[in-house]
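One protein chain is absent from this view; the other protein chains keep their places.
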């Protein structure tokens, strides 16, 4: 049974800033540069969700992409889109919303929801067209 | 003398929200939807600056692109990149930072700075890959 | 009052073939090449809808993009997406679904629906990333 | 000897539908949604062919890309481009042309043709810019 | 009869440098920066050829795109692709190969070849994804 990876790309727009609350403005600016701007900045994020698994003999699907899109939208993107990642998202509380931390938090939330035998294989999170992160759960 | 249009694409990332201060939260949410989120959201903006004019016989240039890039960076993008468009930009004070209003404000600021015989011909401002505005000064 | 152009990009996937019913297979193949394949072929189309008009002083909008998206989806794309352009679309009956004919038919259907003072300004219809058409109603 | 992966991107346009002949229309529509439209729909597919192997000391090539392009065109794409994947392709007979099944069939056909020491390493097949599959032969 | 614009995107890769032979190295470096490197540099160029005209009632075409592609390839791109724009192209002799000069020279060569009633409407020449020029023959 061939093991195929399928990917759905989705997107959201959000505000954030990078700063540690226990550091003063000067130190945050020194470490995080413009990303520490206290009045926030923001991005259009692209999220590429890759699910792997055997191809179902009846449908030819690893997983129905409409189900995957619905799952990511209702459990992840409805919380992130047009929101402030530092302030508005309960499951990011206390997390510095760097792209690295964000992709790990999305993984932990999404991986248990993929119906077996399919499995979450990889997440790619693009903060700009010139900068992205990947995570595979390890 | 042929009249050629040259374009340089640049980019910035910023936070904003759409809301009128004299309206209450409910009315802002009704008119502007998720864009009214009081904790802001943000975008990666692409700005395409088109300058038109005769081709210089010596250099083969309408305008030196390094000069154009420097001009847009120092007079426009340094004020917008990694900033909050509602709060941090003196020349946007009192303006609802819709893409339409933003492109007009950039035009008014940039057009007088292009050295003749070149002239600012068109601005394209992309808020997402699926939504953009154009303005030609009229 | 500045006149700004706003564009929303949408997409649909459809099957079609290029052939005149009164011509035989050989003539259709001669004129239209592989596009005449009697068992159809298909494309992912991108449609870029540009609306122009004055910027509303209260909202900063030329037109609410959510309204524009809803209009194009319900009146145009619901009829075209995952359909056969030669067979399934009443308002394309008798039309050879070349990209040129398709963009004109979409214009005629969409232009009267844009609420003044906004107006439909331009349509770009991309059949592949290497081939597209534009129409402005003239 | 370094082992490098080289990739060539190619494209084709085709019609298809997703449906099991032994199911009635209602069940096909329930399982496959709009993809079951009996009059077909279609896509612009992008195929990215990745070949891996040692770099030849004389040419600096893993494999001549012109040879790879010729091979994929004559053995794969000439059969798929401007065709109906359910009807026109002998080596897809009896296969539901989901993206998953299609990538596996292309792999089985293409892998034995890559001249050693190069080897087919990965195929990426994009059905839309928002949805793609990957297969590595396992 | 609607007047539609159709565009075909093509591409070529070439070497060039920007320098005036009557200027010394220092002056060329001062005016043209890194583009004056005496050992050349190069680009992947994208050329978008827009032809406008009435839609033929029989074919639904402004112009057969295969004919347009063939024309641009044989009369323009075969001379430019994998060539040195300063040295290898008879019809660029004595021209500083800035993007502006290049687009004008392509226009002058291509415009008379478009079969009426179609006409060459616009050329867009992209030197990088961040820099392009447009010319409409005036």
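Observations, loosely collected:
Per-chain numbering from 1; labels A, B, C, D and E assigned in written order.
Note that in this section a residue touches a chain if its C-beta (ideal position, glycine included) is under 8 Å from a C-beta of that chain, and two chains touch if they have at least 3 such contacts.
This is a predicted model, so every value here is computed, not measured.
Put simply, the missing chain touches A, D, E once the whole complex is considered. Within the set D:22, D:58, D:93 or D:138, the residue that contacts the chain not displayed is D:58. Although one chain is hidden here, its contacts on chain D can still be listed: residues 2-10, 50, 55, 58-62, 65-66.
Hidden from this view is one chain, which touches chain A at 18, 20, 31-33, 95-101, 103-104, 129-135, 137-138. Residues of chain E in touch with the missing chain: 11, 13-16, 34-35, 37, 39-44, 81-84, 87-88, 128-129.
The working rule: only the chains that are shown with their structure count from here on.
A turn of 120° superposes the CA atoms of chain B on those of chain C, with the angle given to the nearest 5.
Chain C and chain D have CA centres that are 28 Å apart. Averaging C-alpha coordinates per chain places the centre of chain B 42 Å away from that of chain D. Shown for chain A are the residues in touch with two or more other chains, of which there are none.
Which chains touch which is summed up as A-B, A-D, B-C, B-E, C-D, C-E.
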